[in-house]
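One protein chain is absent from this view; the other protein chains keep their places.
Which chain is which? They are A, B and C, in the order written, and residues in each are numbered from 1.
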Amino acid sequence: MSYIYYPGCSAHAGGRAYDESIQAIAPKLGVELKELEDWNCCGATAYMNVNEVLSFSLTARNLALAEKENKPVCTACSACYTNLAKTNVYLHKFPELKAKVDTALAEANLTYNGNVETKHFLDVVVTAIGLDKVKSLVKKPLSGLKVAPYYGCQILRPLSGEKDPENPVMLEQLLEAIGATPTKFALKTWCCGGSLMGTNDAVALRLCRNLLMNAVEDGADVIAVTCPLCQTNLEAFQPRVNAMFGTSFKIPVLYFTQLMGMAFDMPDRSLGLARSIIPLTVRSKPNPEVRA
Amino acid sequence: MSNKIGVYVCHCGTNIAGTVNIPELVEFAKAQGDVVVAREYKFMCSDPGQALIQEDIQKLGLDRVVVSACSPLMHEPTFRGACEKADLNRYLFQMANIREHCSWVHVDKGAATEKAKAQLAGAIGKARYLAPLIPKKVKVNPATLIVGGGIAGIQAAIDIADSGRKVYLVEREATIGGKMAEFDKTFPTLDCAACILTPKMVQVGQHPNIELLTYADVEEVKGFVGNFEVKVRKKTRYIDEEKCTGCGICQEKCPYKTASEFEHGMMKRKAIFMPFPQAVPKVPRIDPNTCVYFKTGKCKACVKVCEPQAIDFERKDEIVDIKVGAIIMATGYKLFDAGKIAPYGYGKYPEVYNSLEFERMVSASGPTGGDIKMKSGEKPKSVAIVHCVGSRDRRHNEHCSRVCCMYALKFAHLIKERCHEATVYNFYIDMRCFGKGYEQFYQRLLDEEVRFVRGRVASVSDFALDESEKGKLVLRVEDTMVGETRRIPVDMVVLANGLEANADAAKVGRLFNISAGKDGFYIEKHPKLAPVSTATEGVYIAGACQSPKDIPDTVAQASAAAAQVLSLMSRGEIEVEAATANIHEELCSGCRVCNTMCPYSAISFDDDKHVSRVNDALCKGCGTCVAACPSSAIFAQHFTDQQIFSEIEGVLHDVRA
Amino acid sequence: MMLKDRKALFERDMDLEFMKEVHGIPGGDAIKRCIQCGTCSGTCPVSWAMDKSPRQIIAMVRAGMRDKVLTSNTIWTCASCYSCTVRCPQEIKITDVMYILKRLAMRAGQKKAKAAQVFSKTFTDLVRRYGRNQEAQLMTRYMLKTNPLGAIGFAGVGLNLFRTGRMPLGAKPIKDVQGLRRIIDRAQQLGGEG
Partner (left out) sequence: MTFEPKIVGFLCNWCTYTGADLAGTARIKYAPNVRIIRIMCSGRVDPAFIVKAFAEGADGVLMGGCHPGDCHYINGNFKTFRRMPLLKRYLQQYGIDEKRFRLEWVSASEGDRFAAIVNEFTETVRALGPMQIGHEGVVAPQATEGTAKPVQDHVKHHAEPRKSVQATV
């Protein structure tokens, strides 16, 4: 299976470990990822605030570049995913908007006809590759490891590969496939604050507090995430959460791709595990289910 | 041939006159050949309007009448009647639809007037070639079929049967009673549902004029108003209904149990069972999926104890053919599946109940004997009632389900009554208490200190933010009156599910030739003036199959439908369509193409004369055979090639000119 | 000023053009449908931090309260989690409506918009320069522009990210950054904003 890979800006910064672990496991899964040539920032949420035409034009440039390759685009950053998918929908739904975007693209001799399919890497793994393939690659199942399956927002909403964005199951299914035990995690689709951490940290920190609390109360050993921004907010800002709420959280936050790599028994370096601020100490435990 | 055509243009108040230039249309009509008089009037359908026509027929000796007004489906009968009163054969009348098909759907006055002219010219064109026809009369079979044994079907059945006429009541389940049988109290009077329903059920069961066909489905409907032929499949109960005395010993002795559908799984029932003690008829049925005999061929515990030897494992379905003159559809509704709204946690949290489950819980004859308690056995200290679950929601049902506000209030009252110290919340978007005594009931609940929070609940979760929420179900909702988001922890959540059409409503409707709307509810002939009739003559609708309804409205509709049926019956005979097909024997080549074309096998073949013949008692006048006849030997009376060609020339008058 | 002594809101002071303006933007007309049920606010994970709930904002737009809407912190508190959008029983894309209002507020140069405005501007400037976002620069520049003191709080975080090689400081532009800038400038002009 072959995709055009859109790393997104954070792949070279906050989300390096995400990018590294994806590059590591993709070949094993039989997924060919060809990085999009000369891609640009998708605009995240910031551009939407400034200028609609502009934000869609930015994403459209990436889609236009991808269209030349005529392969589906795959990204692992939820914000990038939403921007790419949403651009497709909007350009299709609002012709007058598309007209403007087209003129803008013309400035760089680009055209986009709306024929690029966009997918989140999690969707690719679970739907396109399939869990059987994943299971077949597991060498060191993460037995007994309790993982809080955190989806966050933009992988699910407004456009999602899931049947019911209110009640997603992909991540749980994947975690079970690699031998881990997903926790209930009532807040699994709740927001971590996203970029509010920059503009309104008091609010974002409280959201993170609730998520961390929920995960810890469920007895999770680690939180699995699908988005670099969630990872940074939940991990890098844990000390600030503790400072603000007098809590003492110290729970690792890893990308689902890193957990997969661990189960595939791949070297830590290749998975960027060293980039964890809060490292995962236990990798597997005597599985209560097994004992019972 | 020259005619004397009279043309009458209706203003319909401003409905037509507001868009179509009436004087221009009248002038246009006058200019058409054969038209001897053209008039306009505010409301042609009114008595003075009709008088206008009748006067002209008599004074000017009109031999054709054309009315340019609303849809013929609306007023053709009216004007045909008017003509006939003036001794002009009804089939010499033609209508041009310039309201539904013109003034109501077009904005540009010029264009609308042009189209109106074309429609009128078409009608005049057809009128030129109209021929008088004499409608045949056929006897009306005095029996009635009622589909659905809920309160609607029961009421209609009794009303009709009491008049001394035969009623066949077909019910899909093994007992009549429908949804109402599951209820405890009824709003706003709080009289117990069973107390008012069961006597009626018994009455139906014993009524000499009512034949009950329970655990049965209608499989085929043929014929037309006055003479329907219906095939009903009585699914086997593995019980001989004649022999069974309903003693119920088999039920006691049967060793195998499963979850009771009637109690929504909150209680067990046997493999041989009656849905509930008051079931009518008092005949159990065996559920082969639970009965071990069907798996292992052993047991037969029930057979051993059945004195009248009514149990017969070999018993097959039986097909019953019935003939009736009229049909009433009373197929009811289905409760919205709350599981479709994930954030409400139905099916996820044990203390989230849907409305019918709660009805059973509060019912004295239900699983808890009427006690309101949690799975733990304790009484809840706080209960949340959530309105509009699956109603007023574009993702599910756009319509308001009409009864939820009131039954939610009823629930609140019953909780207050049985768990005095419990706090009860109602979360609503709008309180809709429109019926007689309903607003007063709302007032009463306000006095009972039920907490009303105006806001649609966003989510129900067991995630606790602090001690006060631990072990509770937490509702997150905006109190829209305050404009603040609230987290409200409760012990129990009751969902006020909306009402929706049965999953197979459209399919069933097709059997009876009636259509269902996008929402799945059956479409009435006219929303105001013919609410229980349908587009198919002789088929009527009553109750929640037409739209969500409370019990009073359902019963009223049922009696209305019964009245429609009785008026049909008392006429004794009805006129059937005279516009049938007719074969010119001298032109018929005897190719028999039409024989196979006719959907009603109304065309037979005369082997001696080697020609086909139409049996006009069976012919419905669809005209399929006419279009197929290779030698133009068949006429569709009132829709002849000549009439339609002339109509075509008419609607295209402006191109030809 | 006279407004002060008024008790009621006078219809003549309502800005009905505002409502039309919002309706005119792709996705904006849907708010005509709102039945004020409050599902959006009840769903919103940050509604508790808003001075007006999303539902109230929609009501205020329909009433024509331009200033009250554009000065509310609500639109800047929205985290774009789209929870309201997938739950609204009237299928109104509330998150997109918030974007619309954010842009109108920025154009109106509202004070409340400042933080987000600076953030967005810093962000967009960086993208205009490099074609990609540089988180390190974004954070530092933004912090210094808004509240240098607040930066201290982030210092620890930044340090950790730096230590784990997650905040590279070097940055080089993408190949066709010129073409990208042309797109940006044209789009900006077409959008008639920013």
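In this text, a residue touches a chain if its C-beta (ideal position, glycine included) is under 8 Å from a C-beta of that chain, and two chains touch if they have at least 3 such contacts.
Keep in mind that this is a model prediction, so the values were computed, not measured.
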**OP:** Sort by label and list the shown chains the missing chain touches.
**Re:** B
**OP:** Could you tell which one of B:Y256, B:F605 or B:F639 touches the chain left off the display?
**Re:** B:F639
Original post:
For the chain left off this view, which of B:K323, B:R444 or B:K620 is in contact with it?
Top reply: B:K620
Original post:
From the list B:V292, B:V305, B:L356 or B:I523, which touches the chain that is not on show?
Top reply: B:I523
**OP:** Using the touch rule from the top, list residues of chain B that touch the missing partner.
**Re:** 71-74, 97, 99-102, 104-108, 111-112, 114-115, 118-119, 122, 510, 513, 515-518, 523, 535-536, 579, 584, 587, 591, 593, 597, 599-600, 620-624, 626-632, 635-636, 639-642, 644-649, 651-652, 654-656
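To be clear about the criterion, only the chains that are shown with their structure count from here on.
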Original post:
Count the touching C-beta pairs: is A-C or A-B ahead?
Top reply: A-C
Original post:
Hey, how far is the Cα centre of chain A from the one of chain B, in Å?
Top reply: 50
Subject >> Chain centre separation in whole Å, for chain C relative to chain A (CA means) >> reply: 23
Subject >> Shared interface positions of chain A, touching two or more other chains >> reply: 166
Original post:
Tell me, which residues of chain B touch at least two other chains?
Top reply: 343
Original post:
Can you list the chain A residues touching chain C in their complex?
Top reply: 9-10, 12-17, 38-41, 43-54, 57-58, 61, 82, 90, 93-94, 96-97, 100-101, 103-105, 107-110, 153-154, 156-158, 165-166, 189-191, 193-196, 198-204, 206-207, 232, 236-237, 239-240, 274-277
**OP:** Spell out the residues on chain C that touch chain B in their complex, using ranges where they run on.
**Re:** 35-44, 47-48, 52-53, 55-56, 87, 89-91
**OP:** Using the touch rule from the top, collect the residues of chain C that touch chain A in their complex.
**Re:** 25-26, 45-46, 49, 76-77, 79-83, 85-87, 93, 95, 99, 102-103, 106, 115-117, 119-121, 123-124, 127, 131-136, 138-139, 142, 150, 153, 156-157, 160-161, 163-168, 174-176, 179-180, 182-188, 190-191, 193-194
